[in-house]
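The other protein chains are all here in position, but one chain of the complex has been omitted.
Showing chain A:
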Amino acid sequence: MAFIAGLSRLSPNVIVRKITGAYVEVFRGTSLIVQLFWLYYAIPMLFGINLGSNWWIGVIAIGLNYGAYLSEVVRGSIQSVAKGQTEAATALNMSRFQRMRLVIFPQAVRMMLPEFGNYTIQMLKGTSLVSLIGLTDVLYYGDIMRSTNLAQAPLIYLLVLILYFILALPLIWLTRKGESISKKGVASE
């Protein structure tokens, strides 16, 4: 999603650029909760379309939302690859597509990796919002446990915290890895 939108925003075609621009602005400019409620309540009511189970709605909303954020990361990284790289590739008579595939994109990806990791961790945390449309997530279970056992509340929230952290751990590790890869091999302005 992010790659498609990010590349579309750099397209030479004005219409493609405008449409993805609008998508990105809408989904970045409004909060995930609002988007969730829209998909869950408003759209089925207004258009009579059922978007499927609330699990799917959660996935779609989070996908669209982070897709919009990440597309900006994709766009930014591609634009920050130095102009000299495109020129050198042109001087070697590469086609537009070859320049992107062989020279610009591989460097842009190295810059994206750390940002992608950060967003993915955020996205994981964002998942707790889906309990609002009736999905059960870790926090939701924590809440139930707390209400049956009030005295244990701090302990239960601590457990939830640790659980999130454990879930995020591999991502944090991947992000670190990504950062060290991205340190070598990028020419930016």
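The rule is simple: a residue touches a chain if its C-beta (ideal position, glycine included) is under 8 Å from a C-beta of that chain, and two chains touch if they have at least 3 such contacts; residues count from 1.
Basically, contacts and distances are computed from a predicted model.
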Omitted chain (choose from "Oxidoreductase", "Fe-S-cluster-containing dehydrogenase component", "Ectoine/hydroxyectoine ABC transporter ATP-binding protein EhuA" or "ABC-type Fe3+/spermidine/putrescine transport system ATPase subunit") - UniProt protein name: "Ectoine/hydroxyectoine ABC transporter ATP-binding protein EhuA"
In chain A, positions touching the absent partner: 82, 84-85, 87-96, 98, 102-103, 106-107, 110, 184-187
